[in-house]
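Yeah, one chain of the complex is gone here, protein chain that is, but the others are all in their spots.
Lettered A and B in written order, each chain numbered from 1.
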Amino acid sequence: MSNNVLTVSPSPHVYQSTTVRKLMYGVVIALLPTLAWSVVSFGIGAIIVTLVSVISCILFEYLIERFLLKRTPSITDGSAMVTGLLLAFNVPANLPVGIIIIGALVSIGIGKMSFGGLGRNPFNPALVGRVFLLISFPAQMTRWPIPKGFNTSYVNAQTGATPLGMLQEKGEATVSKVMESAPSYGDLFYGQMGGSLGEMAAFALIIGLIILLYMRVISWHIPASIILSTGVFTGILWLVDPTQYADPLFHLLTGGLLLGAIFMATDYVTSPMVPKAMWIYGIGIGVLTVIIRVFGSYPEGVSFAILIMNAFVPLLNRYIKPKRFGEEVQHG
Amino acid sequence: MTTTVLYTILSLSGLGAVAAMILYAAAQKFKVYEDPRIDQVEEALPGANCGGCGYPGCRQFAEALVKADDISDYYCPVGGNDTMKEVAQILGREVAEQEPKVAVVRCNGSFQNRKRTSIYEGPSSCAIEASLFGGETDCQYGCLGKGDCVEVCDFEAIFMNEETGLPYVIDDNCTACGACVDACPNNIIELRKRYKKDRKIYVSCVNEDKPAAAKKACQVACIGCNKCVKVCPFDAITLENNLAYIIPDKCKLCRKCVDVCPTNAIAEIGFPPRRNKRRNAKKESADQEQSKNQS
Partner (left out) sequence: MLKTFTKGGVHPAENKITQDKAIEKAGLPKKVIIPIAQHIGAPSSPVVKKKDQVKAGDVIARSQGFVSSNIHASVSGTVAKVDHVVDASGFKQPCVVINAEDDQWADGIDTSDALVKDIDASAEEIRQKVLEAGIVGMGGATFPSHVKLSIPEGKHVDTLVINGVECEPYLTSDHRVMLERAEEMLVGIRLLMKALGVEKALIGIENNKPDAIAHLNEWLGDDPQIEVYGLKVKYPQGGEKQLINALLDREVPSGGLPLDVGVVVHNVGTALAVYEAVQKNKPLVERVVTVTGPSLTHPTNLLVRVGTPVGELIEAAGGLPEDTGKVVSGGPMMGKALKTLDAPVVKGTSGILVLPQKWAHREKELHCVRCAQCVDACPMGLEPYLLKQLAERERFEDLEKNSVLDCIECGSCSFTCPARLPLVEYIRYGKTNVNQIIRNRKQQ
């Protein structure tokens, strides 16, 4: 007999140690190499943009949850921080503070909270914010600073075209002409090109991918399917007419493809649940990205491609089910 | 400029007219005939769509009423007798007057009266807790306190009292639709007859355990001692499975049973404080007994 009042609860009575917070911080850790490189390349601008974005996102989430939704704020789960970081990585390093704050408000307020908070949003919040800013402030959002090391100034940074921008603007010239003035593959890999904070340094992003896979935060299916499908589609186009279409490696290393494939498309809430569905999702993103880049009027298409495929995810989840144990052999 | 405006107006009006003609033709061709009385009856119903009548919504209830030959068994608890009379007039049939009812929570096992012997940590749902564990106390019959009844009420008539851990009913809002009765996994809530001034006499317990076990689990449990059954002048109380039950139709609110109950298991609600000194003394000593047991 004991005087202890026992706790009763249904089984199981143990948990594995990973929590949502640990997963979110895992993503933050994976983003650190890219963050470090962007600070080294863009200087004070990178720091300001990142800080403002993260702080605004967390602040807006807290305010909306506390005063509009009237429930306990959940900012400690780390997802607002991740949204803030990813939003920052999608914008140029010389973006004015006011615009960043508006972007954060749209990302968190419309992209996440209007649907009810974590786990309920159909679209990637950081991309919702980024696309909103792109359409509302097209001038500011397409003035890409050239990386000049840490001493790059913030708002008055010298700007230049991104590699994809050069490709878009080529007009009647052939691709090889563009390639003469575009950065070399080495430069592309090591992030010596104009672009947003997060999309330049391919090597830093790949380190981030390895960290995510090692910490078991994401599975390999989505990044693999996006990279493969983009590579294959651009490869086909390049083989058909190398003078009009850039080669696959160029497409893979430029723009936000790696950032999108590794960090944006793999967002838990807005990506499919089953490996087969993840492949279809990834191939869709790859194909759409290339179509927008090559045949569309925007130089970069990853953000739009991901948002479009986000809309298909509920459908994919509904009709693509995992293979059940004992499914094939029907009990007769 | 004028020609632009003219052409615009003409073309848009033309489009509008064509669309209107197509819509009208479609509305006529695909029209479903509905008895016009269904709309009339639906107008008369309260429109709460609560399901208290047994039908999924007021429209379905209206359809059933119009279709039925004899509507004396149909009753809308929200609208009550007035609404049924109106419906009867529209359809030209008879309805029987039904007694208004109110939901009554027949458990007084509050935190003070019924000691918690375990801590439940699981989904906050009475249905799940009732199926897995018999609650957090030694009385497996009593209220679980997770508020399934509060969730299903459409009329804001039942709320959880955080201090006692029991739900309480706001009589004015209660329409006796029966949603809370169905939601409670232990069948604690009952629809009982409404008396004047919202007075109530009922056995506030559903515990069927033997006397020793029942009393050990909860201080105000019904122990099935039979005293109330014997003292009732109207034969309104029955005893089954160690539990007394007061039949609403027979009870005349004389309160003799309340006096004799040794555990204060019979609740009396809505009566003025007693002027009878003997009754007062007994009630006081019972209260003192309770407060002694708590400390």
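Structure notes:
Heads up, the rule we're going with is that a residue touches a chain if its C-beta (ideal position, glycine included) is under 8 Å from a C-beta of that chain, and two chains touch if they have at least 3 such contacts.
Computed from a predicted model, the values in this text were never measured in an experiment.
Note on the undisplayed chain: of the listed residues B:Gln112, B:Gln140 or B:Thr164, the one touching it is B:Gln140. In the full complex, chain A makes contact with the omitted chain through residues 1-2, 4, 6-16, 18-20, 22-23, 74, 77, 79, 116-120, 268-269, 271-274, 321-331. Mapped onto chain B, the footprint of the missing chain covers residues 117-118, 121-123, 127-128, 131-135, 138, 140, 209, 213.
Note that only the chains that are shown with their structure count from here on.
Centroid to centroid, with C-alpha atoms defining each point, chain A and chain B lie 52 Å apart.
Of all the residues in chain B, the ones that touch chain A in their complex are 116-122, 128, 132-133, 136.
Those residues of chain A that touch chain B in the shared complex are 5-10.
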